[in-house]
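The structure is given below, and queries will be raised subsequently.
Excluded from the complex is one protein chain; the other protein chains are retained at their positions.
To keep things simple, chains are lettered A, B and C as they appear, and every chain counts its residues starting from 1.
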Amino acid sequence: MLVKAAWGVAGGVFVLWAAATLTFFGLRLIPGDPAQAVLGGPGSQASAEALAAVRAEYGLDQPVWVQYLRYLGRLGTGDLGSSYSLRQPVAEIIGAQIGGTLLLAALSLAVAWVIALGLAVWSTRGGRVAAAVGSALEIVAAAVPHFWLAMVLVLVFSTTLRWLPAVSTPGPAGLVLPVLTLALPLAGFLGQVMRESVLDALEAPFVLSARARGESEGGVRWRHVLRHGALPGIALSGWAFGWLISGAVVVETIFARPGLGRTLLNAVQLRDVPLVVGVVLVVALGYVVVTVLTDAVSRIADPRLRSAS
Amino acid sequence: MSGMSGVAAAGSPQDAPLLRVENLAVGFGRAAARAGAVVEGVSFEVRAGRTVALVGESGSGKSVTARTVVGLTGRGSWVAAEALEVSGASVLGVIRADGTRRGLPAPEWRRIRGAQVGLVLQDALVSLDPLRPIGREIGDALRLHTPLSAGARRERVLELLESVGMPSPAERIGQRSGELSGGLRQRALIASALAASPGLLIADEPTTALDTTVQAQILSLFEEVVARGTGLLFISHDLAVVSRLADEVLVMRSGRVVESGPVERVLGDPQHDYTKQLLRAVPAGVPRGVRLSVSAEPAAPAVDAIRTSPPAPPLPDRAPGAPPAHAVAASPAPSTASPPARAAGEPSAALVVRGVTKRFGDRVAVDEVSLELRTGTTLGLVGESGSGKTTLARIVLGLDAPDAGVVELGGLPWVPGRESLRRPRRAQLGAVYQDALSSFDPRLTVGSILTDALGGADGVAELLREVDLSPELARRRPRELSGGQRQRVSIARALARRPRVLVLDEPVSALDVSVQAQILDLLDRLQREHGIAYLFISHDLGVVRHMSDRIAVMGSGRIVEEGPAATVFEHPEHPLTRSLLAAAPTLSHS
Amino acid sequence: GCSAAAPEASAPATPVSGGTLTYATGFGEPTCLDPHVGGNMPQALVGTNVLESLFSQDETGAIVPWLASGATVSDDGLTVDVALRDGISFTDGTPFDADAVVANIEHMQDPDTASSTAILALGKVASVEAADPLTARFHLSEPDSALQESLAQTWLAMESPAGLARGMDANCAGPIGTGPFVFSEWVKQDHVLLTRNDDYTSSPAGAAHEGPAYLDEIVWRFIPDPATRFAALQSGEVDVIDEMQPADVVAASAEGSGFGVLTGALPGASIRLELNSGYAPFDDERVRKAFIKSADVNPGIQSLFFGTVDRSYSVLSSSTPYGASFESEYAIDADEANRLLDEAGWTSRDADGYRTKDGERLTVDFPISTNQSIPAEVSLFEQIKETTKAVGFDVELHPLDLSSWYGALAAWDFGVTSAIYTKNSPDVLRILYHSDNIQPAPSGYHPNHSHVSIPELDAALTEAGETSDPAEREALYEEAQRILAEGAYVLPLYDHLSKIGYSDRVQGLSLLPTLQIPYFGDAWIAG
Partner (left out) sequence: MLTRAPRRGARLLGPVQWVALAVVVLLLVAALAPSVLAPGDPFAIAPAEAFLSPRWGHPFGTDESGRDIYTRVVHGAAPSLVIGVAATAIGIGLALVLGLAAALLGRVVDFAVSRLLEVLFAFPGLLLALLVITVYGPGVVTSTIAVGLATAPGYARIIRAQARSVAGAPYVEAAVVLGRSRARILGRHILPNAVVPVFVLVTLGVGQAIVWAAALSYLGLGAEPPAAEWGAMLFAGKNYLATAWWMTFFPGLAIVLSAAATTVLGRLLQRREVR
């Protein structure tokens, strides 16, 4: 178990290094001079001196491999550089934004889980109709683009009914719509997978065994089926994290929530390379952490994984 | 409510049988039309301390009958019976207008399940929730049916584990089924069925997935349970097992009981043709060359005939080279009867294995194995599960490279060596696998599989006929065939290039006895006709004995004993061989 | 003129102090709060209530003193003495005096500041000196009739010299002014917090009251999506929003809606299409004319803006003096357009119906700044694409983010574009159409997108900028506008309106006439 964890961490570090390297060289592909970007993008016709000053400041006058090593060195110490557009250390910007995004993602994941599992367990209980309705709901939910869902939710709950705020407000009310926007499609995806394993579990001989032992229908679902349904949900949490971060880009923009997603979108629009790299790396780190965690949780929850590998 | 009145009507519970089934019918389909009946007219009783066995081929309705007793026939099923009583109380519930029953209300069923009737399901390996410790699974029955506290339940679970012979129960109680071997899982499952001390235990094929040694242990466990006064309804298709355990036996076929009575009478003096056929299909003790299967008689539920039309011509007509006496004789034939190839003087070695060793990490799967397979003969390879049989077969087939040792084919080096050098001589060596289906490319039809093997479309029909299949099957895909048909296609493919040696790794283990008998007969005939040498691997001693000229016994990667079949079986020398033989239940033929 | 509705009229209640007002802007978040740096609308909006200018304008557009008490122009027009009000301090305690003015002007002119707007406005200012503590003396290279108007803009607002001395990064994060509010917090991507300046003394002319503001603080939020912004106003999460959609203006103006709308035409240039006359195909006057004669915009303006704006035939905004209309030059005439294009050699048509010449399609690239052009405007551009397609133009719309759009403009990689230029003076014409401004400013921005280079136009604009005789100015500006209209360099569309929506709870809100920016010095929250 410990060795496994150590390997997991080593793998994570490798992924981070590779992600950093990939972004570093990937963003070298941006046409034009990074110094130009520092001075206000392609529209700026900065003087040669200004450009030279910026190059010196950001080390852009060095050979690429020196820049790369320095970049790695800085990353190693947690220094993500300085944003071109906000003129602030990237780490500071991310530090200020990450909380909101993580909260949003965590809540959405939890809500999606509850909805998906609830729907899977409920709709496999009734007859054909409930099953068809459940599975149709999941497929449609998974097909709904967040931005559209967000608009429809705002139209219904903010503009028409005036129950919930349309933009993020400090209280919990402001979280309801963004969380729903992210959670519903995710619940669709998770639900499809969970339903499969719920159905598998319901057909499995061990459920028949439990019934033969005198277990009630509720007991069967609570003690056996629920866990089996939840397993793929745990296993997919790493993927769901990535999906939620993608969704946060859209949702934070629509609901005017501060967060990494919106920061990233702005940074992309301003071609703020250090900020883009910073956000991407932090997200990669988050993904790695979540993956290591879900692997561990999966292994605890499902002993079959332990013996298999 | 109706359950209570049932008790009153049946008199005092002590006199009543634990289970009384009268004229039971079960089906899947429209209840009103009594459509889709899979069980019909089944009647029997199980009393305390007695064992009743249900036998019959796959799909004959054994499991359905068992599940009906605890009301778990499943969605879309209907049940009708004159009586269905558990401990003297009817469990039929309300009678519907069409004569079928609605069954008891769920809460009443729950008071019966586990408490009065314990059920050990057919799929022992997957009948325990893999996510929960076995202690919890076993304790569930106690939680549901006894007022015991959590601590007391744990005590009782430990006792139960002890009583089913689980080694170091305190340790095992926290393990999940995935951490247990098949035998231990089966014990845990039996413990969970026995937990709330039900009077009646139903065990559905409890030993099918286990190897013979473990099977023997489980069977003695059942004997103990019955000795303690529990009634046992035992389901199996293995007549040998049944003959050891049961007091009474019901032979089922297509949902009906064709014959029933005390076990000695039914197995010793079968009246019904089907029972006879079943008994004859058991290869154990049947000498080489004697047919096991009855040629397709109209009443026989030929599994292979499901989609085959017209039925394959009966064997005797198609075996011109074989002495007709062998083909039809049901009486023991002289074991000296030899096919033409065997008669041709001293047979040469078709395959020689010398000092072959294979390791997987620390585990030595095959350890210095040497064998010789003579032309036109069969070498049976037996051994416990995991003893290295398959690994050896793969090495012989040139699929895995041995760590040491050589294999020679037809006197020339075969393994180790480069595949490109082996390829031209591949035609000499064929293989038949246990899981025929997965050995076929799912996208190809039978025709193209055989065309591939032959290297041309000519002769596909010929080849199919050779294995008693209709040439029309060429258009089908393997997954549209029955198990027996698939195995025939697999054999046909192996024969396509007229190999001198066939490696058969458990070729009949997945098949029903009657189908198994047909395949064994087919193999026998082919050997006689073509003089092919078989390396025949099986864990079923009966099958191996029936098929082999010589026997090699494997244990932990080594060949512990090797010799002529009769010698090995009648005078086993190695302890391992003896224990294997002892564990194998045998059915004494009349 | 200016159409700022006076909300006070409808609610003659007594102001109450205290409370927090939330403002949501659609202009985006400035990257630097110091409007000297660069100089765009987002900076002016958030800065106006913090940073004050030397002059202001009244509702007629006339210059009135603010931090200055007056100005004297020398006879040759080359020296301007600006007298300063006494007793005003920046919120960091630094006194406001002539040295401060000098420090500010020098800061704006310093290339390192990377100013765009201020440096252009100060183009004729050679130097500034402190004649005495309360007199700042501007030395001009040429007479500048628009100097005081320029100095009235927030982009030339006065900041504490001590603040400027902190360096660019610190000053960008919170410039220090004399206004009714101070920058007290900037949570990037979220909000800027303005808190009351309790020592406030320098209310502008026309303010409803003297002294500190009523509001405790203003939370300045950034909600880029207009629909979300309006939804936030409707649901009461924010009190005031800007950049309203035309449809929302109609909804919020309705009686009993619970909301009000303040509108005012931003001074400077009207919203217009600039035809890039420096490069093909619009280097040919006939092609430009054909474009203008085929771009039928009136029906679209009617329907897209729900009657909230009027079609303009003038390059200058209706709130800027000396605007001249040349309606006849912009009459739609498809036949004439076809004739002109035939004459210009664009005679054949390709399979898609677009005109071609020498195998080349009559393509007009139209980069659109998604930050500057509101959606209704983009829709109008789509309609222009459709109507000009009838005579064979292939207008290709390219919505771009700000930096790409600047990039396209800087590279002259466009046929037509629409850019906003807000300036409270007809001198905006010089900035936009003088051939000097084909060259970019230090920030990289070249305001003369039409690439107009006509000596007579340059002369008229220069002269108008130097003379202070109103009649002469009017004649010269009219001449300049005639040249632009007849040469088909520009297609005026409508006034750039500032559209501020507010909840009924907000009282005393007004627009400062200079740039039509909301002024919160008098605002208070009722109930």
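As a convention for this text, a residue touches a chain if its C-beta (ideal position, glycine included) is under 8 Å from a C-beta of that chain, and two chains touch if they have at least 3 such contacts.
Note that the structure is predicted; figures quoted are calculated from it, not measured.
Novice: Relative to the complete complex, which of the depicted chains are touched by the chain excluded from display?
Specialist: For the complete complex, the undisplayed chain touches A, B, C.
Novice: Of the residues A:A120, A:A256 or A:V288, I need the one that contacts the missing chain.
Specialist: A:V288
Novice: Out of A:A142, A:L226 or A:V297, which residue would touch the omitted chain in the full complex?
Specialist: Once the missing chain is taken into account, the touching residue is A:A142.
Novice: Return the single residue from B:A83, B:V126, B:V364 or B:A427 that touches the missing chain.
Specialist: B:A427
Novice: Taking the entire complex into account, which one of A:A5, A:A18, A:L69 or A:A173 touches the absent chain?
Specialist: From the options A:A5, A:A18, A:L69 or A:A173, the contact with the absent chain belongs to A:A18.
Novice: Of the residues listed, C:L51, C:L122, C:L194 or C:A231, which one is in contact with the missing chain?
Specialist: C:A231
Novice: Against the chain that's been left off, what residues of subunit A make contact? List them.
Specialist: 11, 14-16, 18-19, 22-23, 26-27, 29-30, 132, 135-136, 139-140, 142-148, 151-152, 154-155, 159, 193, 196, 199, 203, 232, 236, 238-239, 241-243, 245-247, 249-250, 253, 264-265, 268, 271, 273, 276, 279-280, 283-284, 287-288
Novice: In the complete complex, the non-displayed chain touches which residues of subunit C?
Specialist: So the residues of subunit C touching the missing chain come out as 225-227, 230-231, 234, 245, 247-248, 251, 299-300, 302-304, 370, 375-376, 378-379, 382-383, 385-387, 396-401, 404.
Novice: Using the touch rule from the top, list residues of subunit B that touch the missing partner.
Specialist: 397-399, 419, 422-424, 426-427, 429-431, 433, 435, 438-443, 452-453, 479, 493, 497
We adopt the following convention: only the chains that are shown with their structure count from here on.
Novice: Mind checking the centre-to-centre distance between subunit B and subunit C? Centres are C-alpha means, answer in whole Å.
Specialist: 88
Novice: So, what's the distance in Å between the C-alpha centres of subunit B and subunit A?
Specialist: Chain centroid spacing, subunit A to subunit B, equals 50 Å.
Novice: Residues of subunit A that contact two or more other chains, please.
Specialist: none
Novice: Tell me, which parts of subunit C touch subunit A in their complex?
Specialist: 24, 29, 31-32, 38, 111-112, 114, 168-169, 172, 187-190, 221-225, 227-229, 231-232, 234-235, 237-238, 401-407, 409-411, 440, 442-445
Novice: Which stretch or stretches of subunit A touch subunit B in the complex?
Specialist: Spelled out, the residues of subunit A in touch with subunit B are 204-206, 208-217, 219, 223-224, 227-228, 231, 301-304, 307.
Novice: Flag every residue of subunit B that touches subunit A in the complex, lowest number first.
Specialist: Interface residues on the subunit B side: 67, 70, 72, 106-107, 109-115, 117-119, 121-123, 126-132, 137, 140-141, 144-145, 176, 178-179, 189, 192-193, 195-196.
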